[in-house]
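Omission of a single protein chain aside, the complex is shown with its protein chains in their original locations.
All chains are identified by letter, namely A and B, in their written order; residue positions are counted from 1 within each chain.
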Amino acid sequence: MSIVVENATKRFGEFLALNDVSLEVPDGSLTALLGPSGSGKSTLLRLIAGLEEPDAGRILISGRDATAVAVQDRGVGFVFQHYAAFKHMTVYENVAFGLRIRKQPKGHIDKRVHELLSLVHLDGLSGRFPSQLSGGQRQRMALARALAVEPKVLLLDEPFGALDAQVRKELRAWLRRLHDEVHVTTVFVTHDQEEAMEVAEQIVVMNDGQIEQAGAPRELYEHPANKFVMGFVGAVNRLGSLFVRPHDVEILHRPETGTEEAMIEHIVHLGFEVRVELVLGDGDGLWAQITRADAQALELEKGQIVYIRPNRARVFDEDGSGPTTEELQAA
Amino acid sequence: MAARHPLGKYGLRFAALGYLTLLLMVPVGMIFYRAFEHGAGTAWDSVTTPDALHALYLTVVMVAIAVPANTVFGVGCALLLVRTNFRGKALLNALIDIPFAVSPVVIGLSLILVYGSTGWFGSYLIDNGVQVIFAVPGMVLATIFVSLPFVVREVVPVLQEIGDEQEQAARTLGASGWQTFRRVTLPAIRWGVTYGVVLATARALGEFGAVAVVSGHISGQTETIPLWVWHQFQNFNSTGAYAGSLVLALLALITLFAMNVSKRKESSA
Partner (left out) sequence: MSALSGTRAEAPPRVVSWPRLGGATLGRGLVTAYISLMVLIPLAALTAKSAEGGMGAFWTAITNPEAIAALKLTLIASLIVVAINAVMGTTIAWVLVRDSFPGKGFVNSLIDLPFALPTIVAGITLLALYGPKSPVGIDVAYTRIAVVMALLFVTLPFVVRAVQPTLLELDREMEEAAASLGARPLTVFRRIVLPSLSPAIISGVALAFARSIGEFGSLGLLSGNIPYKTEVASVFIFGQVESGTTASAAAVSVLLLCVALVMLLLIGLVSRWSLRHGR
């Protein structure tokens, strides 16, 4: 089911959380709302769910105006950062909850719960209490619970934020696979750009209550609309008015057209890549990312003077936003 | 969620506030009304009779002895319960809670059975000229009994929460046990102690049943203000009774205020 947000605005007291935000989420897609704390991404998600009401604007689900519809009736599944597990119920009862209050027949509930527990690899744990599960297991239970009532839309609020790095990576991949299987329109909130890039088909970058840019991961990375997006979605160096990605910085031993002199301050071998930290003549610093092969070929050393040149760069308007021009230089 | 169901929200609010108004606020308002029904002058006169003033004096004496005693005991006992280990700790815990479970008249009765003329210690004490029952000492003991748990129970959670690391640090810096207590522990628990003292004081001030049994409520001799008020009521001196009640109610409101302040300081500390 598709979701359309039209000109949504939301205030909490004095604080303007969402400022005239509009968004389209296509049916069956996997979308990430990406942004720093306070950007409004969780608020937007909760508006879609019906856990908050907008002060202005509309929410349309499957083309119908759902703004005044209560969360109970929107057919959304919601997964919380801290699981919101029903502590006094077993895993089975948690997952069965939505079905039980819909008064579905016991046999059907039983079948469905076990189906879902298999899906999330929690079979055998149905009699445990949430307090007896690990964080990752609790979150998988929460997902099963949300999916049990066959929601039209699945919403996840920083679902992996409270988990260990390793578990986070596993669950990310797992979420993508789940979406491939189940094909429910899914929207998740994250502040981790790597997570968004890895999982989502569409990323919506938010800042200060507004949408900076929405598009496929590659689009955002290669054609960022403004310097905020560019800086948020990947690492960036600033050379005067040029914004350059570290892997677009070329290092040469001899000056050529368009190069600038720089001294190597530090070389870091990160295993798969090499990071070269440089200082320019005017004191500004930047860093370049090059492959191991290139680093070996160049025989770089600390303290060396080299000449750097950006292969690709972007320039943005004065206020950091608006139309940009690209500069491409022959490699 | 309740935002979408204003009927439910206002319904609950109305029920809660209505109940509280009927049960609490209106009765308290009545005290003010009835006390001044015949004018402020009459009210003042009725609470400044010699009997009334003696009752006031005795009430103050009760509080001045019982509360400090229970405070010292309370802090010491809390330290023992939280910072040390010994057999019988569960028993001590249970004993401290007993005053909450015992009816005031039962307290009075048990004191009579110990210190009365046929009591365990009573005969010995009376032979040596010490009168406990139907006299002030008995009233003090009753007051101590009823207000015993408050300071302990407020200090224990505070002590648990602050942990003993600060105290350990003080000792590594050379402080003796007493110095550690005075300079590190006591300041840390002061609002818990204050709150406990306020609760104990309120209890001691208002105690009726236990003191009534133990004192024999002899006018002008063994009456505290609550007993005096009761006496006035029995004698149909309604202005006196209400004026006395007003005094107690005002003290109660001051207590509430003090409770509020120290509770807030306790939780923000």
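Criterion: contacts are C-beta pairs under 8 Å (C-beta built on N, C-alpha and C of every residue); 3 or more make two chains touch, one makes a residue touch a chain.
Values in this document were obtained by computation on a predicted structure and should not be read as measured data.
Within the whole complex, the absent chain has one touching residue among A:40, A:54 or A:98, and that is A:98. Across A:18, A:32 or A:49, the residue that sits in touch with the chain not pictured is A:49.
Screening A:71, A:167, A:239 or A:280 against the full complex identifies A:71 as the residue touching the chain left out.
Residue-level contact of chain A with the missing chain is found at 49, 51, 70-73, 76-78, 80, 82, 84-88, 97-98, 101-102, 129-132, 142, 145-146, 148-149. As for the chain not pictured, it touches chain B at residues 1-2, 5, 8-9, 12-13, 15-17, 19-20, 23-28, 30-31, 34, 73, 76-77, 79-86, 92, 94-114, 119-120, 141, 144-145, 148-150, 152-154, 156-158, 160, 163-164, 167-168, 171, 177, 180, 199, 202-203, 205-209, 212-213, 225-227, 229-230, 233, 241-242, 245, 248-249, 252-253, 255-257, 259-260, 263, 266-267.
To be clear about the criterion, only the chains that are shown with their structure count from here on.
In whole angstrom, the spacing between the mean C-alpha positions of chain A and chain B is 58.
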